[in-house]
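Before anything else, here's the structure in question.
Every protein chain but one is kept in place in this view of the complex.
Note that the chains are named A and B in the order they appear, and that numbering of residues resets to 1 at the start of each chain.
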Amino acid sequence: MNFPYSLWSKLILLAALLAFPALDMPFYAELVAKTLLFGLFAMSLGLLVGYTGLASLGHAAYFGIATYVVALMTPGYEAASFWLTFPAAVLISAASALVVGLFVLRTKGIYFIMVTLAFAQMAFYLFHDTALGGGSDGIYLNARPDATLFGSKLIDLDKPLHLYYLIVLVLVLGYLFLQRILQSPFGRVLAGIKSNEHRMRSMGYPTFRYKLAAFTIAGGIAGAAGYLYAVLFGFITPELLSWHHSADVLLMVILGGMGSLGGAFAGAVAFIAMQEIFSSFTKHWQLVMGVVIVVVVLFLPGGLVAIPRRARAAFFGGASDE
Amino acid sequence: MKSHCFPGKKIVNHLVMAALLAAPALAAAQQAKLKVGLMMSYTGTFSGPSNAATNGFKQFVNENGGKLGGREVEYFAVDDQADPAKATENANKLIKRDRVDVVVGAIHSGVALALAKVARETNTLMVVPNAAADELTGVLCAPNIFRVSFSSWQPAYAMGQHVGKKHKNAVTLTWKYAAGLQMVEGFKEGFEKKGGKVAKEMTLPFPNVEFQAFLTEIASIKPEAVYVFFAGAGAAKFVRDYAAAGLNKSIPLYAPGFLTDGTLEAMGDAGQGLLTTLHYADGINNPKNAAFRLGYVKAYKAEPDVYAVQGYDAAQLLDAGIGAVKGDTAKRADLVKAMEDAKIDSPRGAFTFTKAHNPIQDIYLRKVEGRENRLVEVTSKALADPARGCRM
Partner (left out) sequence: MDFYSFLIQVLNSIQYGLLLFLVASGLTLVFGIMGIINLAHGAFYMVGAYLAFGLTSLTGSFVLSILLGIPLMLVIGALLEWALFSFLYERDHLEQVLLTYGLILIFEELRSLIAGDDVHGVAAPGWLSASIPLGDTMSYPVYRLVISGACILLAAGLFFLIQKTRLGMLIRAGSHDRDMVQSLGFNINLIYRTVFALGVALAAFAGMLAAPVSSVFPGMGGQVLIVSFVIVVIGGIGSVWGALFAALLVGFADTFGKVFVPDFSGVIVYVLMAAVLLWRPEGIFSKK
């Protein structure tokens, strides 16, 4: 009765992802890779929104900062080292989140949402209006990072296949990392903070520090996703830090269902799939997208991952077991 | 019975042999359709120019029996939404997914630069129907990239020369982004060559439209002329603010044609009499233009503009090149050579290409009259972009 649907479905998904390049559809492989890294991005926000109850409308800043880090560390046409740039990007994103978190975590509710937005906008204007990263025109990553290890070029990021598997790997590692955190005592405290922060504080937990840790970790993982984005597409603009982008990833999390990492991932897949499919049918695809979103909110509280549960409940009758 | 040689038998034999031998050749000539990928901004503020350019392109193809260079055309279109961030993905849709033979794009410069990068990496033939970024036929020039529109430098330099004939000092103002800065650089070069001096170069962050401080500055410097580059809603607001501040009475305003293209209605009376430079104008008097405009109005029930002309010429260029290799686009070197040597009979006036694949064309001075940009005179004849940084 306790058949691990969840584990098996994840393993099947992983197998499918690993096998996909065999189909030799380079355009779609790139699309899948993009979906995976946005899935990672969405999961990082899921940690904040779904588990800790912190709705951030400025999460794209940490994604964007990482893209600029790798681009600025690759001046001209010479490739920088992957082993240097990747940790640098993740750490700098996490550090930015830490600094911002020190300020924003003092506020709550709608005010928290707005202050996260404010700091993200500051980062946006920093890249948009100053000469730091080519201004509003953006900059190119002219050479993909070099992943030479001990002299051997085993992993060559210029080969789409290698890059694809790297993205899959980072996604899996990120997911496992987040899972471990959430199932650990640390994660329990986060859940407690979400449900009743007062109570946690009165029990002696330094809730501010826990929230800050979650905020920082989420920022770092967003940075990892951003780094992969930069390497995949090679073109970086300040729009990556815009509030539209932050709203998009928040939508992915809410759409998919806020209570689980899988939900965030599903939301990312659904969002990108909708964009692709709708835009190939009509140039007014945003209208269709908007309608779908409105319908989902009105009739599907709990997001997309709640569908199987609700379908089962509707089909088999009786109360759903949650 | 002996085949008394039905006398034609030998002839029939020969005919059959000939047919069999010719079949592969025929099959080769009955080629697969030519896949043309159109990458433009069909939604958003550039949708007007994108539709016009697409219409112009298709108009030529239709006039040519649905063919380019003898090959039937199959269209693939992608809406790049004027978003450079998504441009690489969108380019890949045409190049990797639809595997087009040629890409015609883009309208927006940022998108075109990203598209050009992909085109260079995949060696895809690319024709730019509008984007003005100097780099496309400059630092980033390539054998497989052609442009049939203009480079930012061209109208800007021409205006600099024109203003330099009448005024000795000027002030410039534009948004701080690549397009604006290139437009100002070109102006400065032309202006200084005629002995003029740019007293102050002002910029504001894109897309800010709070011009008051700059208008005040202009009023206090009191230059002989002001040169600006803005487009769209920002252009309309600037011209209105300039007039509302009373500056249009004392200090003449000059700009490249984009200040007044598509914005005249929004500017209202404030824009009347403005002088701009561009490679096209209302009232150009040559038979090709007359025929083109007639055909366009008949097909699309609207007046064509510079974007439509550029789309039409993109098709003309491809027709010339592909026709020269008899439809065999695999013969890339010959195809490119034919395109390089092509002389395009354009509605704007005939033009040829620089070595960097940019049009060598006349630049016109235009004046806003009513809702039109009327031709005043040819301010620069056969102006060629210097293609700085091009290594071809």
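The rule we apply is simple: a residue touches a chain if its C-beta (ideal position, glycine included) is under 8 Å from a C-beta of that chain, and two chains touch if they have at least 3 such contacts.
All of these numbers come straight from a predicted model, not from anything done at the bench.
Q: So which of A:Leu47, A:Ala60, A:Ile254 or A:Ala306 would be touching the chain we can't see?
A: Checking the options A:Leu47, A:Ala60, A:Ile254 or A:Ala306, the one contacting the hidden chain is A:Ile254.
Q: Looking beyond the chains shown, say which of A:Met25, A:Ala118 or A:Ala313 touches the absent one.
A: Of these options, the touching residue for the absent chain is A:Ala118.
Q: Using the definition of touch stated at the top, determine which of B:Ala213, B:Ala290 or B:Ala350 touches the missing chain.
A: B:Ala213
Q: With the full complex in mind, choose from A:Leu17, A:Ala55 or A:Ile217 the residue touching the hidden chain.
A: Checking each option in A:Leu17, A:Ala55 or A:Ile217, the one touching the absent chain turns out to be A:Ala55.
Q: Touching the hidden chain in the full complex, which residues of chain A are there? Just list them.
A: 49, 55, 57, 103, 106-111, 113-115, 117-119, 121-122, 124-126, 128-130, 243, 247, 250-251, 254-255, 258, 284, 286-287, 289-294, 296-298, 301
Q: Can you list where chain B touches the absent chain?
A: So the residues of chain B touching the missing chain come out as 43-45, 47-48, 204-205, 208-210, 212-213, 215-216, 219-220, 222, 232-233, 236-237, 240, 244-247, 250, 262-263, 265-268.
Simple rule for what comes next: only the chains that are shown with their structure count from here on.
Q: Taking the complex as given, what residues does chain B use to touch chain A?
A: 42-43, 79, 83-85, 87-89, 92-93, 96-97, 110, 114, 117, 176-178, 205-206
Q: State the interface residues of chain A toward chain B in the complex, per the touch definition above.
A: 25-28, 30-31, 34, 128-129, 135-138, 140, 233-237, 239-240, 279, 283-284
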